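All protein chains but one are shown in place.
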Amino acid sequence: MRKRWRRKKGPGSSPGTLVYMGERTGKEIRLSVIDYDDSRLTERDDIPLDHIGALKETATVSWINVEGISDPKVIEELGKRFGLHPLLLEDTLNPRQRPKVESYDTYLFLVLKMLYLEKDEIRSEQVSMVLGPHYVISFIEDPGDIFDPVRDRIRAQRGRIRQMGADYLLYALVDAIVDHYFIVIESVEERIERLEDEVFTRPTPATLQAIQSLKTELLYLRKSVWPLREALSVLLREEGPLITEHTEFFFRDVYDHTIQVIDTLESLRDTVSGLLDIYLSSLSHRLNEVMKVLTIIATIFIPLTFLVGVYGMNFDYMPELRMHWAYPAVWMVMLIIAGLMLLFFRRRGWL
Amino acid sequence: MRKRWRRKKGPGSSPGTLVYMGERTGKEIRLSVIDYDDSRLTERDDIPLDHIGALKETATVSWINVEGISDPKVIEELGKRFGLHPLLLEDTLNPRQRPKVESYDTYLFLVLKMLYLEKDEIRSEQVSMVLGPHYVISFIEDPGDIFDPVRDRIRAQRGRIRQMGADYLLYALVDAIVDHYFIVIESVEERIERLEDEVFTRPTPATLQAIQSLKTELLYLRKSVWPLREALSVLLREEGPLITEHTEFFFRDVYDHTIQVIDTLESLRDTVSGLLDIYLSSLSHRLNEVMKVLTIIATIFIPLTFLVGVYGMNFDYMPELRMHWAYPAVWMVMLIIAGLMLLFFRRRGWL
Amino acid sequence: MRKRWRRKKGPGSSPGTLVYMGERTGKEIRLSVIDYDDSRLTERDDIPLDHIGALKETATVSWINVEGISDPKVIEELGKRFGLHPLLLEDTLNPRQRPKVESYDTYLFLVLKMLYLEKDEIRSEQVSMVLGPHYVISFIEDPGDIFDPVRDRIRAQRGRIRQMGADYLLYALVDAIVDHYFIVIESVEERIERLEDEVFTRPTPATLQAIQSLKTELLYLRKSVWPLREALSVLLREEGPLITEHTEFFFRDVYDHTIQVIDTLESLRDTVSGLLDIYLSSLSHRLNEVMKVLTIIATIFIPLTFLVGVYGMNFDYMPELRMHWAYPAVWMVMLIIAGLMLLFFRRRGWL
Amino acid sequence: MRKRWRRKKGPGSSPGTLVYMGERTGKEIRLSVIDYDDSRLTERDDIPLDHIGALKETATVSWINVEGISDPKVIEELGKRFGLHPLLLEDTLNPRQRPKVESYDTYLFLVLKMLYLEKDEIRSEQVSMVLGPHYVISFIEDPGDIFDPVRDRIRAQRGRIRQMGADYLLYALVDAIVDHYFIVIESVEERIERLEDEVFTRPTPATLQAIQSLKTELLYLRKSVWPLREALSVLLREEGPLITEHTEFFFRDVYDHTIQVIDTLESLRDTVSGLLDIYLSSLSHRLNEVMKVLTIIATIFIPLTFLVGVYGMNFDYMPELRMHWAYPAVWMVMLIIAGLMLLFFRRRGWL
Partner (left out) sequence: MRKRWRRKKGPGSSPGTLVYMGERTGKEIRLSVIDYDDSRLTERDDIPLDHIGALKETATVSWINVEGISDPKVIEELGKRFGLHPLLLEDTLNPRQRPKVESYDTYLFLVLKMLYLEKDEIRSEQVSMVLGPHYVISFIEDPGDIFDPVRDRIRAQRGRIRQMGADYLLYALVDAIVDHYFIVIESVEERIERLEDEVFTRPTPATLQAIQSLKTELLYLRKSVWPLREALSVLLREEGPLITEHTEFFFRDVYDHTIQVIDTLESLRDTVSGLLDIYLSSLSHRLNEVMKVLTIIATIFIPLTFLVGVYGMNFDYMPELRMHWAYPAVWMVMLIIAGLMLLFFRRRGWL
């Protein structure tokens, strides 16, 4: 999941020049607009850029969703029509932004990380959103189906979304994203449980590698959620007309969710660290077991082997060798020695 | 004790829709009301929802206790009659809230975790409470008997509770909950003492597992108490008519108790971490003991075995073999070697 | 030194009810009063409660010392006469308070931990003190002789104590307590030095246990001193007539002392953690030593034993056996092998 | 990369005396000036000091770049002409400054660390910059080619640089430096990946040394970037005419980049710590493998060797020796023992 730095722009290149810095250059850009108020709803999928600018002025709430952001020209054009700052546009094209909220004169800019599962692996997608008085613009490389429930709610007039302004729409989108964090965490929890089993029953270096990669993933999650929390708290303290007091309550709720996510992540990190301790002590324990077996066998047989060696000597004058009962006596002595050894091991708790 | 995330609501579902998200769906909802002032006391157990709304206006203190919160409709109805925010109601239905205090226009909202022991295991229950000018509403899935002493004090006019307002009632309930934390901590302390014994005398992988699960439980306790402390400190800084200056002293006292709980938890965490260190060093120590035994036995007998091997050789010309005193001489030599070895071990402190 | 929680009051019992929660119920309560100004000094040991109330009004400085606090009735009576808050009185009876300063309308309340040595063990005693305009009330279960030097200074008019007000008396008492911390720390330092010796020369599991219990004690000391520091910093920021600017300098001095104590405690904790590291690496080192001995002995004699075994075989056709010089030749070979082995070990630095 | 302290000035020498404290005393000082506004551009490479002072007053933006700072006299002269504080000048000559921003009456002073790769090794260079109303002075020992892109942009009128003031020039320089951090981090990431491979497949003490030196380098990077972040946040809070609100947006962008760098550094530190854990557990694992082999071999053959020893004894009366089938029977017994042993090892999971 860790990605290495990759620069498309050379270092020192002019800032504010729009260059796409992600990895999915193949994807075509796609603009879709949902324009609604309490009573009306228009959905347009392939709206020309010229018409989009007009949405800025209407009193209805307009949600402009930009998918596949690899074409800087469209972004630049859009930015001009909505009067967006060049650096903001640059940020939308660089999928390595930290989650943040930036407040401009007439609009708010929000960057966050969408997390979702794809074949049991955690994928991360950057979402940038602009909140204006009556519009929300969302930029995303590949939205998957995370925004579908919001779209459905708008269409079906479920909940209060159609009665509320653009700030509530922004909230709904952020909420949809944060809700997905819980799913991702659930899958991580399942993997931790499986590792817990493994580490106690059959720890191998592969287990260690799995623990390490879990740690890295948790770190990555943390890096996505912590700045989001900060960003949301900035948003909550934000004064101004863009976010109504009513919607603030809802953002407070999302904020609480991110704290919940962080709390859970911290617990999981602790658990994973614990796994490492268990792994190491499990190795020690196994070494102890191995050594006990060796010691028991060696300690019993080495003295006995010495004894039989004694009577294998070829001295001419060894009176014992001539005695009739000597052989069974030696066996007897050896059995006693072995018995005493076993007793000693039992007393030590090795058997 | 760690519970996995479980979502009843799909991600992205409309916020503010009341859906019960706990696990005890079987339980029926039960409203009970205690309405009192200095001189009068009415207790009603099955009051119709229509009558409850009237309690909001009376000058007497009304404690409305809602048990078994699995029916969102009743909660919603209650919320409407007392003018509670939809998100607040949603929080009462989600038993994974973080302890918090939220201040609304005419009421305070408080979420905290009740902890109690059930057959030596720590159970956790979420309690949500709303403090209005003359009423307290408490939501709880399964209150057990934690609130009984408060109820008894109201009934028996013990202490000052009947002379005081709704804020003091809220305090009494919070105090009852925090008092139970001490009982839970006591039981954890007992388990730690038992583990301390075990880790010194007979450490096994099971001991390690017990240490790890203790750590997890302490983490969980911490996660319950820390935000409570924050919440109470918010409450103390809270200005407004809901909490009188007089009652504030009492909340300061509860606040002190939570700090005491946190202090103790931190010590216990330290102790448990220490147990892990002892466990690991105990493994090392045991390995040392095993190796010492092996080394002593092997080091004494391996040279002797070599010696007897020498005189077990079948060379035709080995003058020693023919000498009469050779056999006892060899024994003598071997005893001297063994004695020197033992001396060496004693000097090393291995015996 | 760690004490388990013990509740005398049931959970949920009415707050503000005075119940003694310590362990020395046998002790009788004892009030002693020292009343002084620049010129006069009265000492009374068994003053009736009725007369004590009058001391509140006099312009002389009155020090009311309450020893053996197990009788809640006397405390309650005293509280009434001096107008003390019920929760404050409850705190004096619960010997598990955290050090703190609470400021009330006309008096300050201070709780701190007195530490002293009894037969080389650290004992802890809770001291509660109330500072009024012209009086100091101190509550303590068993004061020992810590306050004696202050008493002597008052009697002998040593220093400036007789010229100053009740705030200076409070300072003198706090200073006497904090001074004793240094003695306790000194004894801990001595024990650490002894352990340092032990851990290098002959580490045993008992050493580990001693290290662990030292850690616990340092933790306990820390828990006593940190909140005291906070409390004193509250006191220093405290505005109001109770503490004069002049005395503030002296409190600043005590505050500096507590910081010194904390600094030393932190160093000691670090040293004790270091001891644990040394203990563990000492175990590893010893294991290495044991293994080296085993390996040297085994590696020299196992090949030799094999060799003598070869010539102990009973094959009919083994030409070497018949050769006259074969036996001394085998000895020669064996000596060379052993010599080479020893050389190899020396080169590895094992000898 | 860690450099030891080296003082050129004796301790206690007069502060404000300009002494070069770097290591490249051989380099000659070189002043180059770029003076531009929207329409004009002058570049001068060997401008006499007397003429440089005049640049302070012109309305065009002047970038005075001082390379090879080993000659204190030139610096001092320059300082006088631009009215720079002596301590500031002293800082430019000491290549061990911490990154910082200092605000003087009419100019800002900025110190930061330039990092670049030279033959795969991280090199660090200190850059000091002074921002005045219409000029930027940059001091650097050996700038390499990091500032070239900025120079090119000015020359080619690319981007908005020619339309903006000296503050934007400062931003462009800082941005060029911070951009290079990403390149350095990339190379560190590559080395970590190589080490990850090594630590799992063939850990040697050299691996450990490599891990340690990586840790040291990350620490050094951290020490360079953290104070830069602080410094930039000071710059952003800085009020005054030197930095226009417009340029502040750009500095906010650089600030975001430094946070990104810090985030990545923290992850890398975590990864490197993880490598150490893996290294240690890898050692343990290998020891286990070694011991298993020894134990299997010894445990199988030691009892068998005892058995053959028994029948190598020379007692006169050992009936087994005379039996015809005894020899194959002994072989059979030995095979069975060995088989049982192997079964036992398989059951333990050692094979």
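Observations on the structure shown:
We call the chains A, B, C and D, going by the order they appear; numbering starts again at 1 in every chain.
Simple rule for what comes next: a contact is a pair of C-beta atoms (placed from the backbone, for glycine too) under 8 Å apart; a residue touches a chain by one contact, two chains touch by 3 or more.
What you see is a predicted model, and the numbers here were worked out from it, not measured in a lab.
Screening D:236, D:326 or D:342 for touch with the missing chain picks out D:326. Among the residues C:160, C:202 or C:346, only C:160 touches the chain that is left out of the figure.
Touch with the chain that is not drawn comes from one residue among C:72, C:227 or C:312, which is C:312. Between the chain not shown and the residues D:117, D:276 or D:342, the one that touches is D:276. The omitted chain makes contact with chain C at the following residues, 146-150, 153, 158-161, 171-172, 175-176, 179-180, 182-183, 185-186, 189-190, 200, 249-250, 252-253, 256, 259-260, 263-264, 267, 270-271, 274, 277-278, 280-282, 284-285, 287-288, 291-292, 294-295, 298-299, 302-303, 305-306, 309-310, 312-318, 348-350. Residues touching the missing chain, restricted to chain D, are 2, 4-5, 7, 10-17, 85, 87, 90, 96-98, 100, 102, 202, 205, 208-209, 212, 215-216, 219-220, 223, 276, 279-280, 283-284, 286-287, 289-291, 293-294, 297-298, 301-302, 304-305, 308-309, 311-314, 318, 320-322, 324, 326-327, 330 (touch as defined at the top).
Keep this in mind: only the chains that are shown with their structure count from here on.
To fit its Cα atoms onto chain D, chain B must turn through 145 degrees, a value rounded to the nearest 5. Each chain gets one centre point, the mean of its Cα atoms, and the points for chain A and chain C are 42 Å apart.
Residues of chain A found to touch two or more other chains are 280, 284, 287, 291, 294, 298, 302, 305, 309, 312-314, 318.
You'll find the chains touch as A-B, A-D, B-C.
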